[in-house]
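Here's a structure for you.
Only a single protein chain was left out; the remaining protein chains are all shown in position.
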Amino acid sequence: MSTTGDPVQKAKSAAAASERESVVWPHRHLLALEDLTADEIRLILDTAEAFEDVSTRSVKKVPALRGRVVVNLFFEDSTRTKTSFVLAAQRLSADVVDFSAKSSSLSKGESIRDTVRNIEAMGVDLLIVRHHVAGTPHLIARNVGCCVINAGDGRHEHPTQGLLDIYTMRQVKGRIEGLEVAIVGDVANSRVARSNLHGLLKLGAEVTMVGPTTLVPRAFEKMGARIAHDFDRVIEQFDVINMLRIQRERISSNVFPSLQEYSRLFGLSAQRMKRAKPDVLVMHPGPINRGIEMAASVADGANSAVLRQVTNGLAVRMAVMFLCKQAAEGS
Amino acid sequence: MTDRLLIKSGRVIDPSQGIDKIADVLIEKGRIVSIEPQEPGSGSKSQATRQIDASGKIVCPGLIDMHVHLREPGHEDEETIASGAAAAVAGGFTSIACMPNTEPAIDTEAMIEFVYRQAARAGLCNVYPIGAITKGREGKELAEMGQMVRAGAVGFSDDGCGVANPAVMFRALQYATMFNRAIIQHCEDADMAAGGVMNAGFTATRIGLPGIPAIAEEMMIQRDLSLAAETRARYHVAHLSTAGSVQLVREGKQRGIAVTAEVCPHHLLLTEEACATYDTNYKMNPPLRSRADVDACIAGVVDGTIDCLVTDHAPHGEEEKELDFQSAPFGIIGLEIALGLFAKALIEPGHVDWPRLIAMLTINPARVLQLDKGTLRLGTDADVTIIDPAMNWTVKVGEFRSKSRNCPFDGWKLSGRATHTIVAGVVRFSLEPAAVA
Partner (left out) sequence: MKTLLDEKGIRRTLERLADEISASIPRNCPVGVIGIRRRGDELARRLLPMLEARGVREVAYGSLDITLYRDDLAEIGPSAVVRTTEIDFDIEGRYLILVDDVIFTGRSIRAALQALIDLGRPRAVRLVVLVDRGGREYPIQPDFTGLRTSSDSQHVTVYLESIDGADKVEVQP
């Protein structure tokens, strides 16, 4: 039930794990990768490796969070992320409740503090929060005693997505340090881009943000990324290309004139793929607009890690929930 | 009020007359009757029935805040004219001018009269209404400025938003010249600022909040300066916040345009980085800007580009400010702490001295609003503020007289505070409660 068959690799990661013996996960909440140290990120990735086994065996459950209650508090729809968190919580034997903020009485205007305190009063151990406004999980974390895990806040961060992307890169490429990673598309409005950037930089990767000038603000340079607006000119240098989802609604704000033009300039077509490294890893947080961000043949091709990302999301989310809960109970 | 009040031995600072000396101020029947150098050795002027010992303190014209929001009518749960006036006198202000973005807006003669009536009922300080430029503050048709002036409107503004249409703004400026009233513009291009909740820039990009670019403010000032030059109207820039704005106003003054400007304490003390806490008490409009903008605003104060200091006191209920950063309303309150904040921003680092600071809180706003206030000239209303410039104190939001608590300065240690606020000869606020009328 090992994660990799290579005994050398195994020994190496075991050695690395024992070197980090002293790294203790101190955080009750996971709000942003920007807040974490490189060692803390590695600890999550290593812990996730242990959880990967759970998904592949006959009894897909461990009792680590038995009797604990996990609430999904999603103010914004996301079937994929929510399902991933539900499964991850169930595999840790937690009880899971959905609190769909959209279907409840909660709407714009009701105090978030009141809402979360009400939910917490029901004996919740972990709150998984998604909100369309940056910083709302932080607000919630300040007002509750339970653990808060950010499942995406506005255009700020989506830490578990960042972690599962990095986990997938490490799994396939065997390292993060020195990797050349491109993040392509609507960087300005992307929480996935920010979480990837912070995590990757801390672990020593080189990150290039690729997209139109209207969607790749210069501020990202100050955050440590390189910036490129001509995809064809830079594509050959990348080990990993992480394509972001483009929102059709953006056209109304004039950030690009049409999806066709966007796709021509920044889409990952089969043609463009030919210029990339043969072993380039292609990723996408999903759901993919096929034919716009990338061609169907690329999404389903040998270089694509799209499904692997989804699988890894479970292990990463299990690790995050376990570590945060453990820190909360230990303190 | 027949009794006499003698304020003894204070440092009398009245920038309107160039006074800065140790003297006794005598008030009789609500008016200033004399400012006499202290008689050496004489213990008291026996004819005064009441005395305040102001030794070691500053005695100056009553402070004026020309930019506050009092929420009445419409949101009396957040503030009323009475509670706002109570907050004002507690902060040393004897006169405040309130913005018309109430519900309904203050855009008619009747609404102006309503404000005066409520202020008289509260009986604490002078409250001067600023009328709306356009009906309902919709930016389309001019409000009845002439009738509002007759009822006592001291200026005009659609504050909360800018007048977007240049033709409307042109007419407003042109029309207001008839009454010698200033048009006070909230400078913000709504299309450029759309959706923004904090300053556009590195921090906004980093923390993922939509930004309001500095140029949204500067573009409107640029446009308005052309209109003001053309109409020769008096044009006042409300709560200016960017380096570019300071430069535009500076150049406007050099070109001879009748432009004045004001700045808030938070734009002199805080930067956009405070928003990284996602604390909605750092959400205001104009937003907190960069360090360079703060430095430019301070430079603008120092060289006289900026004329007035204001609070933009904007009360909001707790339940509103507890929303997420995008849903929460803009604005913070400041009447009760403004003096200490301005001292911290401008006096303590040595940018300006007390006479300069007091001028920006007295005679300068009085001139913008054409008020016979902000002076200790003999015969004028005895609006006097006594300040202890050395008093160290801590901001306690929980003790505010305002009905609201939205203030990011809770727990700040300040020095300099009004110890007595005297309106028309009557002590309306004192740190020694027994002294209050």
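Letters A and B mark the chains in the order given here, with residues in each chain numbered from 1 onward.
We adopt the following convention: a residue touches a chain if its C-beta (ideal position, glycine included) is under 8 Å from a C-beta of that chain, and two chains touch if they have at least 3 such contacts.
Quantities reported herein were computed from a predicted structural model and do not represent experimental measurements.
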| item | value |
| --- | --- |
| Touching partners, among the displayed chains, of the absent chain | A |
| Contact with the hidden chain (one of A:Glu34, A:Glu49 or A:Glu206) | A:Glu49 |
| Chain A residues that touch the omitted chain in the full complex | 1-3, 10, 17-18, 21, 24-26, 46-47, 49-51, 53-54, 57-59, 61-64, 92, 319, 322-323, 325-327, 329-331 |
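Keep in mind that, in the parts below, only the chains that are shown with their structure count from here on.
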| item | value |
| --- | --- |
| Chain A and chain B: spacing of chain centres that average the CA atoms, whole Å | 47 |
| For the chain B and chain A complex, residues of the former touching the latter | 201-202, 204-210, 277-278, 319, 322-327 |
| Chain B-facing residues of chain A, complex | 34, 108-109, 111-114, 131-136, 138-139, 153-157, 188, 191, 194, 217, 219-220, 222-223 |
